[in-house]
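A single protein chain has been omitted; all remaining protein chains appear in their positions.
Let's look at subunit A:
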Amino acid sequence: MANKTALVSLHQLSVGYALPAGRNVLFENLGLTLNAGELTCFMGPNGVGKSTLIRTLAGLQKALSGEVHYGAGPNQSPKGPLPHQVSVVLTDRIATVQMDVRELVSFGRYPYMGWGITLSKDDQQKVSEALEEVHIQHLADKKLYELSDGQQQMVMIARALAQDTPVILLDEPTAHLDLNNRVEVMNLLRRLARKLNKAILIATHELDLALQTADLIWLAGRGKTLVTGIPEDLVLSGVFDEVFQFKGYDLKTGKISHEAYRDKMISLQGDGHAYLWTRNALERNGFSVTSPGPSLPHIDVVEKDGHLRWIINQKTSFDTLQSLLTHFI
């Protein structure tokens, strides 16, 4: 990607609230872009101003100073009004739960309709396409209150898609979802960015998911500015540790760090997932795990007839990790 097309450009943008007592500035002098075909994850601790920046980019609140420029190219004026440029998925709940899914997704076509709000053939086509893209055609006639949280979020994404904008901004789209739904939402958004060449910005604090799906990270939390880069660069530079002040979480290995409180070494041999999870079980219970050495209790992880077995000092054998742990503790 030598020539990226910027669909949103921020020019010396300052974001926050103008209060009677003075200005509460959350971000200052931002100069960033969102590019076509890229999924950007906007990360930072709670309360740092992620929602405020999303709202400002979406035109829902005024910038303190500076500009947000929409459309491809720096000197090109945006085509049509803002709702033709950018759509949003917010944390607001929809109160009208008796509405059906197709009705809600149709709201995405409002920026293209007159006061008579009649859906043209083209509008109906766009609504159906949006439902298909998110794989929720089968939910089209369901009422909102019949949906699970994950399904509701998919509907809100379909609504944004029906708005047919080059840019989609999402505020915490995976909050309140279980792991499976979180992964599904993130994968969907990445696929949409690539396939439909959209610029997608997701505000989230789901660190692990963001690191594995984002093309680019905007990281907030150090001063009133944003650090940007691809996920791997930011992990290795240590800037994440600085911002999030991890307590017992090692980002580089992606694991929770355990204290070896039993003061007891165990040597372990095995391979693959079985080795990793055995090690995890031992470390979680306060043992230090090393590679094979003399005069240490030794565990072999072996697979026989599709069953895992743990053998201590080549004598005692266990068929679950739980029974192995009971032996040691």
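Here is the rule we use: a residue touches a chain if its C-beta (ideal position, glycine included) is under 8 Å from a C-beta of that chain, and two chains touch if they have at least 3 such contacts; residues count from 1.
Operating definition for what follows: contacts and distances are computed from a predicted model.
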item	value
Which of "ABC transporter domain-containing protein", "Phosphatidate cytidylyltransferase", "Cytochrome c oxidase subunit 1" or "Iron complex transport system permease protein" matches, in UniProt, the chain that is not displayed	"Iron complex transport system permease protein"
Among A:Asp92, A:Asp271 or A:Asp305, the residue in touch with the chain that has been omitted	A:Asp92
Omitted-chain contact residue, chosen from A:Gly49, A:Gly71, A:Gly108 or A:Gly270	A:Gly108
Residues of subunit A in contact with the chain not shown	55, 58-60, 81-83, 86-88, 90, 92-99, 103-104, 107-108, 110-111, 113-117, 163
